[in-house]
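Taking it in order: structure first as structure tokens, then the write-up.
For this view, one protein chain was removed and the others were kept in their places.
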Amino acid sequence: MIPAAFEYHAPKTLEEALRLYERHGDEAKLLAGGQSLLPLMKLRLAAPRFVIDLGKLRGMNHIREENGKIAIGALTPHAEVEHSALLRAKCPLLVETAAEIGDVQVRNRGTLGGSLAHADPAADYPAAILALDAEILAASTSGTRTIAAREFFVDMLTTQLRPGEILTQVRVPILAPKTGTAYCKLHQPASGFAIVGVAACVTVNRSGKIEEVAIGVTGLGPKPYRAAAAEKALRGKKTNPKLLADAARTAAQGVEPLSDLHASAAYRREMAAVFTRRALERAVARALGKKA
Amino acid sequence: MAVDIQVRINGKPHDSKVEPRLLLVHYLRDTLGLTGTHVGCETTLCGACTVLVDSKAVKSCTMLAVQADGAEVTTIEGLAGAPEAGGKLHPVQEGFWEKHGLQCGYCTPGMILASVELLRGNAEPSEAEIRRALAGNLCRCTGYQNIIEAVRYAGKKMKGRKR
Amino acid sequence: MKVEGSYVLEASRAEVWALLTDPNRLARLLPGCERLDPDGPDRFKAVIKFALAAISGKYDGSLTFLEKKPPKLLRLRLEGKGIPGFVKGEGKLELGEKGAQTELRYSGEAQIGGMIAAVGQRMVDAAARRVITQFFESAAAELKATSAKK
Partner (left out) sequence: MATATRYIGKPLKRKEDPRLIQGLGHYVDDLRLPEMHYAAFVRSPYAHAKVRSVDVSKARTAPGVVLALTGADVKGAIGFVPCAAQIPDMKSAPRPVLAVDRVRFVGEAVAVIVATDRYAARDAVDLVEVDYEPLTPVVDPERAMAKGAPVLHEPYKDNVAYRWELEGGDLKKAFKQADKVIRQRIINQRLIPMAMEPRGVMADYKPGEKQLTVWSSTQIPHLLKTQISVMLRVPEHSVRVITPEVGGAFGSKLNVYPEEALCGYLAMQLGKPVKWIESRRENFQTTIHGRDQIDDLEIAVKRDGTVLGLRCKVIADLGAYYQLLTPLIPTLTGLMMCGCYKIPAARMEITGVLTNKMATDAYRGAGRPEATYFVERAMDLVAAELKMDPVEVRRKNFPQPEEFPYATPTGLIYDSANYQRSLDLVLKNSGYTKLRKEQAQLRKKGKLMGIGLSTYVEICAMGPSSAMPAGGWESATVRVEPTGNVTVLTGSSPHGQGQETTFAQIAADMLGLEPDEVQVVHGDTAAVSYGIGTFGSRATAVGGTAVYKCLEKLRSKLGQIAGHILGEDPGKLVFRDKKILSKSSKKSLNFVEAVGAAYVAKTLPPGMEPGLEAVTFFEPTNFTFPFGAHVCVVEVDSETGDVKVVKYVAVDDCGNVINPMLVDGQIHGGIVQALGQALLEEAVYDENGQLITGELMDYAIPRAADIPWMELSRTVTPSPVNPMGVKGVGEAGTIGATPALINAVVDALSPLGVRHVDMPVKRERIWQLLHKPSGRAPAKAAPKKRRAR
């Protein structure tokens, strides 16, 4: 219940934060909303020597349209994503996903950047971020670089972020015409984390042909991934229930699912298929303008 | 080592020097003596410690006191001062009393504050909306049913007052 | 928790055997191993700093070779305890010849106690896999480096 002592810094500018982070290296942890880090610290599974609180940084909590994309500041709480009218209209997948994270209180504090940088294997956002082919902006004292979502997640709790880099913004594309998206999730009954979470983004043309499809899967393995085999099986085909179901069955291909108290690897594998199909069905229906 | 913070709590400013690792809930309870906010777990899952920070429900066990620097915090003790309450019992408090929305009372302050946030955005929530909004608050006594009744009661009351 | 699997290394059995039984080199393979000091025959004192992003802990423990059948079989026990709890693993490594390569088959059982067992349940599986992968990747790199030197 009580974290170990640490040295606290609350920089007021990103530059200051980057300098501090560079100086303290892996002895420092960044504190955004704290909904992942603080529980670990309270259990003393994490005991960083330095905590750099990003809460006083300005300009990192925003959702705005920029150069044909939507830019979301890393410090934007999940609740603001969930309730954003802009996102609801132009990137509803993120809204639907944010609404599935934790509970109201966690969504009020937890941030998009914090969640992505923590890279919990059962977090919700990564599925959507992958399905959207989002871009992740990372700043360091030597400048800012853009990381493609597909490159971002490396392993459990590990991302492409280098020592000293701070995730500053996420850019997601605006929903293309004739495109439907959906996030379907099987909750772990105690913690609410995803046993399996599937985000689907499907573009269907007037004749019912799937022009583009992207499927992000979280919870199944140590890191979130794109269900490439399923996407391949769908791309260019005319949508029908059997097609979706067959493609969904390949959702866990090449992945060795995790196993825990709540779901064995075999069950997780099966649920990946079920929830991929459900997400695809819902996304396709939305793409076709049906209620789902 | 200690950090200076300024926090408005229940409308009153507080200037304190705190150890950075001090949790907001311990700051409220141990430093300020506001013991109405309870602690029920250490994994951010029970919601007993829910308070409003800048009008948003948060779990005060998963926030450092230093993170509340510059913020406005409302605890159960200060709810009577909320705009909807006007110095009396808040409609949500009233609802919990009227509808027997509590038994042992331990989860109650957190439940009430989570409900306040819900009703400020939606005075007529459906049963499903209430259940979802209270997903972050555990109660082991009531089976939640009377809590739902309490929130509905309060919502009606708040809507009536707005008119 | 049970673990098993296999990994193919680009080296002969003799080379792999030499690597696995040399404490100085082995120390470099064990993820987070800071020290591995002899403490009796086939027994070593170990200091391991385990770090997985935010989650970290320091473990004091020991490594014991329980059985050595060069160059085919190595049974070992690794024990560690620290503030987050304790870890105890026992397993065997079987070295099989596969042409110029060596196939390492591993199987074992690990016991985890304390805080990690209580709250880290869902992470343990993935963490164990990661440690094993890191071990073999380091072994591959080490062997590559040695052969390059030759």
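When the chains are written out, they are named A, B and C in that same order, and each has its own residue count from 1.
The definition used in the following text is that a contact is a pair of C-beta atoms (placed from the backbone, for glycine too) under 8 Å apart; a residue touches a chain by one contact, two chains touch by 3 or more.
Everything numeric here is computed off the predicted structure, so don't read it as measured data.
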Touching the hidden chain, out of B:Q6, B:S55, B:N122 or B:Q145, is B:Q145
Which residue among B:L52, B:V66 or B:L102 touches the omitted chain?
B:L102
Take the complete complex as the reference. Which residues in subunit C touch the chain that isn't displayed?
81, 83, 85-86, 88, 111-115, 117-119, 121-122
Residues belonging to subunit A that touch the chain removed from view:
1-2, 4-5, 43-44, 186, 189-191, 261-264, 267, 270-271, 274
Touching residues of subunit B against the unshown chain: what are they?
19, 21-22, 26, 29-30, 33-43, 45-46, 48, 75-77, 79-80, 89, 93, 96-98, 100, 102-109, 112, 127-128, 130-132, 134-135, 137-148
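Heads up, the rule we're going with is that only the chains that are shown with their structure count from here on.
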Measuring centre to centre with CA averages, how many angstrom lie between subunit A and subunit C?
33
Whole-Å distance, C-alpha centre of subunit A to that of subunit B, is 29
Shared interface positions of subunit B, touching two or more other chains
43
Of all residues in subunit C, which are in touch with two or more distinct other chains?
119
Along subunit C, where are the residues that touch subunit A in the complex?
51-57, 83-84, 115-116, 119-127, 129-130
Residue ranges of subunit A in contact with subunit B within the complex:
1-8, 10, 31, 34-35, 38-39, 41-43, 51, 53, 55, 79, 102-106, 108-109, 190-192
Tell me, which parts of subunit A touch subunit C in their complex?
26, 29, 36-37, 40, 43-48, 118-119, 121-122, 155-158, 188, 191, 193, 221-222, 256, 258-262
